[in-house]
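Only a single protein chain was left out; the remaining protein chains are all shown in position.
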Amino acid sequence: MKKKLSVNGVQHTVDVDPSTPLLWVLREQLALTGTKFGCGIAQCGACTVMIDGVPIRSCVLPLASLEGRQVMTIEGLAPSDEKLHPLQQAWIEHQVPQCGYCQSGQLMSAAALLARNPEPTDAEIDGAMQGNICRCGMYGRIRKAIKSAATSRIAQSELHTFDKTDEASDE
Amino acid sequence: MKLHTIITAFLTLALTAASLAKAPSDVDATSSSASEAEALAAWQKVYEVFSHPRCANCHVPEDNIPRWSGPSYGLTQGEWLNHGINITGGESRIGAESIPCMACHQSTNAELPHAPPGAPTWRLAPVEMVWWKKSSQEICQQIKDPKRNGGRSLQEVADHIGHDALVQWGWAPGPGREPAPYSSEEVVNFLESWRVAGAPCPAPTE
Partner (left out) sequence: MSNWTRRAFVSVGVLAGGGILVGVAMRPGNRADNLAELVAGENETLVHAFVKIDQDNIVTAVVPHAEMGQGAQTALAQMLAEELDADWDRVRVEEAPPVAGYAHYTVGRGYLFKDLNLPDIVVPSFEGVMMRLSNSLDLQVTGGSMSVRVTGTYGMRVAGAATRDMLKRAAAKAWQVPVDEITTEKSMLIHGATSRAEPYAVFAAAAAGMTPSYSPKLKQLEEYKIIGQPVPRFDIPAKVDGTAKFALDVRLPGMVYATVKRSPVFGGRIASIDDTAARAVEGVLGVVVISASESDTFIGAFAVGEAVAVVAEGYWAAQRGLRALEIEWDGGGNETVSSNSIFAQFEQDISAAKDRKIDLEQGDFEAVFASSQKVINADYRVPHLAHTCMEPLNATAEFRDGHCEIWIGCQNPLGFRRAVADALGIRADNVTLHNMLMGGGFGRKSRADWAIQVVHLAKTVGRPVQLIWSREEDIRQDFYRPAILSRFRAAIDESGELEAWQNTYVNKLEPTEAPLIPYDVAAKDIGHIDSPIHVPWGAWRSVDHSQHCFFTESFIDEVAVAAGRDPLEYRASLLKDHPRHLAVLQKAAREAEWGQPLAQGRGRGIALQESFGSIVAEVVEVTVVDGQASVDRVVAVIDPGFAVAPDGVTAQIESGIVYGLTAALYGEITIENGSVVQSNFHDYEALRMAQTPQIETFIINSGHAAGGAGEPGTPPAAPALANAIFDATGQRLRELPFSKHLQFI
C-alpha cells in the first residue's frame, strides 16, 4: 500500500505494509541509516527521531500513524551541509561518542529537550535522557555536552526546526 | 509512627466529609429494587476491574510514577515495580516534563512481546483519581465524588468506561498482557445496577 511520508522536509511515497515501524521504513525504503536499531521495543532509544518536537522511538511507531506528521532524523538535525547543530558541535568538542551507535538517538533526545527547555538543569537532562542507553557509558560526557550546547549562544538562537512552507519533494 | 497516625486521621476525616457531601443527583434512591447486597456484589466486580493492573497501574498517586504489576511483568499478587527506565509522568501526567509517554506509547499496541502498549492518548489518570493500592471502599467513595472522578455524574462515569479509548484499551491490552476482567459492556451494566440500587459503598477493610 502506498503511503506518503515527510522526512527532514522531504515528501516521500513508500510502498510498504502500513504496520511496519518507521525505523525500518527509514532504513530500508529511504536508506536513511543514521537511525539505529537497538532493541525493537522502545527500551534503548537508539531509534529516536523527532516528530512534531517529540523524541519518538521509531521502532514501535507504525508507518500508518504518520499521516500529516513531520519526521526529523539525525540526517536532518544540522541546519545545513556547512553547519552543525550546536549539540553536534558540543558532541565533538566533548569527544562524546565511543562506538557511536547510540549517538543518533542520544542527539535526537537532546535536541527535543533543548527545543522545549533551552536551559535544562542536570536533573532535567537526566530525566529527558534516561530513555537512551549508551553501553559505552558516556553519560557524563553527554550531560556536559548538552549543558555546553545549551549555554552557547548559538543554541539559544538557532535551534533548528522545520518550516513546513519550504518543504522539498522527491516526487 | 506519629505521622502515620495523623495521615490516617486526616484520611478518615476526608472520607467522612466526602460521604457526607450531597449525593450526586443521579443516585436514584427511590427506584432501588435491588438489594444492597446485590448492589455491593456489582460494585465488587467494578472494583475488581478498577484495581486490576490494566487500570490501577496508571491511576497512581502524586509521585506520578506509573506502576508495573501483574503476571505480564512476572509478578505475583501484591508485588509491583516502578515503570522501567525511571519513567515519571510528571505533574502533567503525560511526561511533558521529561519523556512524553507518547515517545514510546503510540496510538496502537506494539506487536512484539514486552513492547509498549498504545492507545490514542496515553497518559496517567488525573492525580485526584488515584486508585493504586486503594481499598474497595476508598475507590467507591472516590468514584461518587465529582471532585475525584473528573467532575462526572455516575452515568457519565459509566459512559466514560463504555467509550473512552484509553479505558477501552484495558480490555485489548496487546500481546502478553492479561486484559481487565469482564467486558466494558458488562462493567457498564455493573455500574448501572449499583447506581440504581443507591450506589452503596462497602465497609472499610481492615
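Note that the chains are named A and B in the order they appear, and that numbering of residues resets to 1 at the start of each chain.
Note that a contact is a pair of C-beta atoms (placed from the backbone, for glycine too) under 8 Å apart; a residue touches a chain by one contact, two chains touch by 3 or more.
These numbers were taken from a predicted model, which means no experiment stands behind them.
**Student:** If I'm reading the header right, one chain is hidden. Which shown chains does it touch across the whole complex?
**Tutor:** A, B
**Student:** For chain B, which positions touch the chain that isn't shown here?
**Tutor:** For chain B, the residues touching the absent chain are 74, 84-86, 111-114.
**Student:** Could I get the residues of chain A that touch the absent chain, sorted low to high?
**Tutor:** Here the touching residues of chain A are 16-17, 19-21, 24, 27-28, 31-41, 43-44, 46, 73-75, 77-78, 84, 88, 91-92, 95-104, 107, 125-127, 129-143.
Quick note on the criterion: only the chains that are shown with their structure count from here on.
**Student:** Could you work out how far the Cα centre of chain A sits from that of chain B, in whole Å?
**Tutor:** One centre to the other, that is 35 Å.
**Student:** State the interface residues of chain B toward chain A in the complex, per the touch definition above.
**Tutor:** That would be residues 84-88, 97-100, 102-104, 106-108, 110-116, 118 of chain B.
**Student:** Would you mind writing out the residues of chain A in touch with chain B in their complex?
**Tutor:** Chain A reaches chain B through residues 19, 40-43, 48, 54-57, 60-62, 65, 109, 124, 127-128, 130-131.
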